[in-house]
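My questions all concern the structure below.
Here the complex is missing one protein chain, while the rest keep their positions.
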Amino acid sequence: MAVVELLLSPLAAHVRTARLVTVTAARRAGLEDGLLDELRFAVGEACSRAVGLHARHAPGVLVRVTIEDGPAGLVVTVVDAGPAAGPVPDDVSAGIVEGGDLAGDDGEHDLVDPDVALALLTGLVDTATVEPGVTGTTVTMRWPLPVAARGPGATAVSDT
Amino acid sequence: MAVVELLLSPLAAHVRTARLVTVTAARRAGLEDGLLDELRFAVGEACSRAVGLHARHAPGVLVRVTIEDGPAGLVVTVVDAGPAAGPVPDDVSAGIVEGGDLAGDDGEHDLVDPDVALALLTGLVDTATVEPGVTGTTVTMRWPLPVAARGPGATAVSDT
Amino acid sequence: MDLSLSTRTEGDRTVVVVGGEIDVYTAPKLREQLIDLVSSGQYHLVVDMEGVEFLDSTGLGVLVGGLKRVRAHEGSLRLVCTQERILKIFRITGLTKVFPIHTSVEEAVAATD
Partner (left out) sequence: MDLSLSTRTEGDRTVVVVGGEIDVYTAPKLREQLIDLVSSGQYHLVVDMEGVEFLDSTGLGVLVGGLKRVRAHEGSLRLVCTQERILKIFRITGLTKVFPIHTSVEEAVAATD
């Protein structure tokens, strides 16, 4: 089982690194091309949310992204140390017209509203689960991998 | 200070991910273009060595790569859980003609000889230090960063 | 990969052509662009998203912010987008109810409420 774990300080640029690493690892693990896009969007969203929360509430703590391919398929986990997530809203458009702003309370910054991020994420990925915990939130996403087609990335160094 | 930490199971493919992440982070941190190549070679070497050692001696343990940019410049650390490194050989060509093999004892596999990797690494990077410890070896490499030119990657999410 | 921006005028509308990735890293650039247009009195905007490869909720937030700014001046913000992967992002968040979304710049420029 191939594992990549990425720990990131809360910088916007690192969200791109997380997308890149996840998409690369997923492609190597054999994830269908048709699913790569969904993965890219979902991981981007989970990471922007986490990075935004850390920037505000826990700037010294690293965001943790884990990518595993195993019998359960491709499992991507994003763990943050922000305030625990509340229930995921169903429709975020409500209230926007009379002044709510998707980009957080603070109109001067382009922070991700963590609720909107979760709504988008769970809307994109059927298997996404959001677990609020004492120290933060864990977002877990799963995608199926073709049973036989484990890519060359699954080859251990000593298998030649 | 931007930090990226990457934990990798011992697969050859992951060495490429480590190169990619390190080069990307270094470029964002403002490392001179002329030094990116040296960084790529050195990190690749440190990671192939670590991945090779883990594949043989600690397949369940993740290799740890840390990239930090701070007042000390760009600092890249690769930590493995293999047998502690011995003294770095000066010239690895000796003995090759009569049968030594750069690619490890096991001629059937393309494992990196950890001594050759260290020789190459310390030959490439003046500032590289190799510290054998109880649980493995830590390779640390430093590169200077332009004082003023901290790239856009250094911008925190909330600085807009 | 990075964000590209260009603007042109068509009659009383300003068309903003966006390409690349609108994410937490690049969204501030788009936000500035929209603020600049509104500050210079351009209140009828058409944002052409056909070249957008990636859009996250920060990008959505910037578009919503732009909408609120033009509305404060009785203006409009219309989107041009036919890419299913991007439309999906608007649908999931319910924002298809908030933004008029057109299939071409011509259609968006010609549209009135």
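Going in written order, the chains are labelled A, B and C, and every chain counts its residues from 1.
To be clear about the criterion, a contact is a pair of C-beta atoms (placed from the backbone, for glycine too) under 8 Å apart; a residue touches a chain by one contact, two chains touch by 3 or more.
These numbers come from a predicted model, not from an experiment.
In the complete complex, the hidden chain is touched by one of B:Leu31, B:Val51 or B:Ala85, namely B:Val51. Although one chain is not shown, part of subunit B still touches it, namely residues 12-13, 15-16, 37, 40-41, 44-45, 48-49, 51-52, 91-94, 96-97, 99, 101-104, 107, 110-113, 116-117, 119-120, 123-124.
FYI, only the chains that are shown with their structure count from here on.
A straight line joining the Cα centres of subunit A and subunit B is 27 Å long. Rounded to a whole number, the gap between the C-alpha centres of subunit A and subunit C is 25 angstrom. Within subunit C, residues 24, 28, 31 each touch two or more of the remaining chains.
For subunit A, the set of residues touching two or more other chains reads 12-13, 51-52, 110-111.
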